[in-house]
Structures are given as structure tokens and as C-alpha cells.
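What you see is the complex with one protein chain gone and the rest in place.
== subunit A ==
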């Protein structure tokens, strides 16, 4: 299991670095918007989604990250049984960081494994291009049909959306691979069909788009999510290239690589 061990090693380092970078970006760019949206969610009283920001008793903390959410805590709808949730503030932030690192390693495992089939990511610059592909597959393509959503935004049932999300990611990945690694015209046409098809089928949409969330806030969130994910994927790819180059001792010169 020599190869497996090396893949996990490279992915662990790259996922750790990129996950920490992403968590830091999220703390400034996306989490404040989520907390703002939860204010609308709780003020609206509708409480459409099945999670509580925190048990109402803890919701009056004064942590800087959650000041926005603390104001209307009294107005919150009585909590349904929603299971355990991390307390607002540090605990919630810590779990977000953990989720970022763990899935960062997950994404890195997929990226390293797939790129090994194509010869491997030889240096940071090739990594950046692989990162761009990952961004297109995991963020851009599913984000077209299912834009990043804030709490309190209407959405179709979870299961169909998850299925559409996964199907779109798979189809886009196969499509991009066909374009990049096969040279025949029919296969390229097939690739375009694969990439376009999920959007013709269309993502599951909610019955009504009515939401207390202001359009401006949502737009800001879509931009923040897309940009933070772009940086995450570029960092992930680049770090994989660097670590892998060190490991194999073959840091190829940038000049004679296509990228």
C-alpha cells in the first residue's frame, strides 16, 4: 500500500493547509452573512429549516462572531427537537474549522487520486490548473443550478437537491476529463453534452421563492462563496503540487511543462 500511503500523506498536508485557509476566509466572508441571515430567519419566525443556531438559552452570548445573531434571540421560535448543535461562538467556529480541514483532506484525496491517473500533479503550477478544474466541477457547475443559499431561503426537498448536486459534479468531471485527455471530436461533443445536460434537466426548485432574506445579502453571499471556493481550490492544487514534487524528488522545471 505504498502508493495509497503516499496519496494520503500528500492529501493530508494539502487538505490541512487549504482547509485552514478556507476556514479563515469563511470567518470573514461568509459566516457573518450566514449570521445576518439567521437574524431574518428568527425574526420571520417561520424557522423553515431544521437546525437551531443555538439553544435559546445560549444565544445571548457576546462573542464577536455572533453579535448579529444575538439580538432577536428572544423572538426565536420555540426550538423543535433538532438534536445537538455546537454552542454559538467559539465552539461553532471550531466545528466549522474542523469540517473545513476534514473535507479539505477529502477533496485533496479525490484530486490526488484522479490526477495520478493522468500522470500526477508535478508542480504548483500544474496544481493550480487542477485546482481550477476542481473549482469548476465542485463549485461552478452545481452552483449554477443550486446557488449558494442562506438560512431561511426557500429550497426544494433536500434529497433531490443532493442527488442533482452529485449528478452534476460527476457529469461535469467526466466532461472536463474527456475534453482534457481525449483528442477526438465526437468525445469532445459528448463532453459538452455531459456538462450541459444537468442544466437542461434543471435543479430541483422550491415551490415559492418568497424569502425574508434581502436580495443584496444573498448576492453578496453567492459572490463570497464562489470566490472563497476558488481560492481554496487553487491553494489545494498548488500545495498538492509542491508536496508531491518534494515527495517524488522531481520538482519539474516550470519552463518545460505545459502546466
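To be clear about the criterion, a residue touches a chain if its C-beta (ideal position, glycine included) is under 8 Å from a C-beta of that chain, and two chains touch if they have at least 3 such contacts; residues count from 1.
Definition applied: contacts and distances are computed from a predicted model.
For the chain that does not appear here, its UniProt entry gives the protein name "CbtB-domain containing protein", which is one of "CbtB-domain containing protein", "Multisubunit sodium/proton antiporter, MrpE subunit", "Ubiquinone biosynthesis protein UbiV" or "ATP-binding cassette domain-containing protein".
For the chain left out of this panel, the touching residue among A:85, A:179 or A:217 is A:85. Of the candidate positions A:42, A:100 or A:172, contact with the unshown chain belongs to A:100. Of the candidate positions A:112, A:191 or A:213, contact with the unshown chain belongs to A:112.
One chain is missing from the display, and on subunit A it is touched by residues 1-4, 6-8, 10-11, 26, 30-31, 34, 48-52, 82-86, 92, 95-96, 98-100, 102-103, 105-110, 112-114, 116-123, 126, 139, 142-143, 146-151, 155, 158, 161-162, 165, 225, 228-229, 244, 247-248, 250, 252-253, 256-258.
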